[in-house]
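Here it is, the structure, as structure tokens.
Note that this complex is displayed minus one protein chain, with the remaining chains in position.
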Amino acid sequence: MADAETGAGVEAGERDLTMSRAMVEAIETEMRSDEDVFVMGEDVADYGGIFDSTEGLLEEFGRERVMDVPISETSFVGAGVGAAQQGMRPIVELMFADFFGVCMDQIYNQMAKNTYMSGGGVSVPMVLMTAVGGTYSDAAQHSQTLYGTFAHLPGMKVVVPSTAYDAKGLMHNAVRDDDPVVYMFHKRLMGLGWMPAPEGPKTAVPEDEYTISFGSADVKREGSDATVVTLGLHVHRALDAAESLAEDGVDAEVIDLRTLVPLDEETILDSVAKTGRLVVVDEDYRSFGVTGEIIARAAESSLGDLEAVERVAVPDVPIPYARELERAVLPGAEDVEAAVRSAIDE
Amino acid sequence: MVSANDLQEMYENAVTARHYEERLQEEYMEGKQPKFDISAGQIPGELHLAAGHEASGAGVCAHLRDDDTVTAPHRPHHVAIAKGVDLEAMTAEIFGRETGLSGGKGGHMHLFDPDVNFACSGIIAEGCPTAVGAAMAADKRNTDSVAVAFLGEGAINQGGFLESLNLAAVRDLPVVFVVEDNDWAISMHKDRVTDVETAAGRAGGFDLPGERVDFNDAVAVYEAARDAVERARAGNGPTLLDVQVHRLMGHFMGDPESYRPEADVERARRLDPIPKLADRLRSEGVDDDTLEEIAARAKERVEDAIEHAKEQPKPDPATVQEDVFTNPPSGATDEEPDAGGPTAAAGGED
Partner (left out) sequence: MSEMAGDRVAVDSGDVWPADADDIAEGYVATWFAREGAAVEAGETLCEIQIEKVGVDVPAPVEGRLAEIVAPEDAEFERGDVLAWIEPG
């Protein structure tokens, strides 16, 4: 099985997949080859997942391996931890990342800490997959990404795919990893019939299995005038911004983090050394999160390389319902473009 | 036993709610055809309509006052209407307008009307602890206000509900939990995710009275709710009511309900609470002219609210960061009084 470090490493097949189908393809391949892999979540069976993350799995694997569970996040997320500690490989779905509140103890105090608290005695080979993100007026309790919250707390790997190709490779790696992996997929990128995706997440996907290592950011667009570091939906917003900037001769480099934990610092710092201008774009709240972290790391290691830094993020405000208000808080391509221009003007 | 007045009020609330949901469905779907795009149209996002649930809202709220608190889940319109929520402001909120209940910030899953102590929320069962808290306040202040938490049968497996039952019971709080059992938690039938036959079965385990009300019957709900609310007002503690209702539409607008057998949908239509309530009114001597008058008034009220909402201005994006706090940090540093301790001796803050 090939290990793909970048998009160019493996020969692409002749078919494209939506991000949801790429995720499902990885899950079903893992389930076929390992009896210990099973899926648990709300509406994952007949419904195939509210965001299509388990579409078609019930038919092939049945209700014992594709389990609908009661609305009892603490108990079923915790059950995932327990089963994983017994050597199984559960893929547990938290329907919306926003729901982490009701089961956070099982996530950050049990799943993330048992390996350490046991001095390496136990492992928790579990995937916690969850839907994130706004852009469709689902308001404050159903639109968050919460990347910073999960990345901040020690003990769990955090994965954020932005394309179908990345989604499949990262999911294969997530299931095989002996550590807990929080796999955060953006609803707008899934390719749902009722929430059309932008151009970008649907890509060619090899039919064979392959993994993408964690801690390997992907330069989605090379450039020499500014470094734009981002993840998830905003990889595509940044690429749109880069296209617009190119018309004015501004050449932006877009780095897709792909994983927050572990974080690929090297790719970021190499780029900053090249461009001197660091723009970080995040669909999570501005304060105490991803944008601050990336800039802090650059400042710590490469202060001399930095001429300008810019943050583009959601202000510290619950996400509002009305379309005009939601648009005012979620960064758009124009905001990324403005930040790049601002970095260049400094 | 139910007074003629209450009967008519329940009927009017039920018919208003039904018409409201049917009209919202139309308004919601406009702009989303032929390709269903959840973010398009005048009402974007996930809309959960309560057609078929009317008996529960009408029957329970008939016993409530403005100072009684109600919390409801994501499918709340029938409860809001029966509770007396400002329909114009609620509709404006659903349409995301500036004069909506929350200025467009909350939307249809987060409707707050403090004037009648109503709020709904999108996280399953999380309205239960809030209702318990309102009951706690009433208890501490020695008023006879009560609190009512509505929830779905899927929510009875959520920790927040179970903890609330115990907290209410051990402190004898004036709260009524109303489970609206429509069999389905999105696509999960209750038989597959809950072991007790009915939610009322949980009550005994927490040492509070529980009652199951079958058949989607507003008057039966009314009678059970009267006992529960009276019990609470008298200081005799909480009750769990388990009300059978039926979902006439999908879980959310856009749900194709492929998981739901056609027979189940037909059953929901057969057990429609509104014709049953109309029959009850007729048997109490109310004539068809009166029933039609009530229905016409309900329709007019709904149409007015929708027309009004559409005329409201959209929110100004410049206001998006307001209302995070009641006391927003001012940014200015307050003068601290001289503590007279070591800091002062060392020269102080300046």
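Assorted remarks:
Which chain is which? They are A and B, in the order written, and residues in each are numbered from 1.
Here is the rule we use: a residue touches a chain if its C-beta (ideal position, glycine included) is under 8 Å from a C-beta of that chain, and two chains touch if they have at least 3 such contacts.
Owing to the predicted nature of the structure, the values given are computational and were not obtained by experimental measurement.
Residue A:191 is the one among A:191, A:232 or A:289 that touches the chain not shown. Here one chain is not drawn; of A:17, A:66, A:238 or A:339, the residue touching it is A:17.
Set against the missing chain, the residues B:133, B:159, B:254 or B:317 yield one that touches it, B:254. Interface residues of chain B with the unshown chain, by the touch rule above, are 34-36, 254-256, 258. Interface with the hidden chain, as seen from chain A, comprises residues 14-18, 21, 191, 193-194, 202.
Note that only the chains that are shown with their structure count from here on.
Each chain gets a centre from the mean of its Cα atoms; for chain A and chain B, those two points are 34 Å apart. In the complex of the two chains, the chain B residues touching chain A come out as 35-39, 44-46, 96-97, 100, 102, 104-110, 121-126, 154-155, 157-160, 185-188, 192-194, 254, 258-259, 314-317, 319-321, 324. Of all the residues in chain A, the ones that touch chain B in their complex are 42-43, 45-47, 50, 68-75, 98-99, 101-102, 135-142, 193-196, 315-318, 320-325, 327-329.
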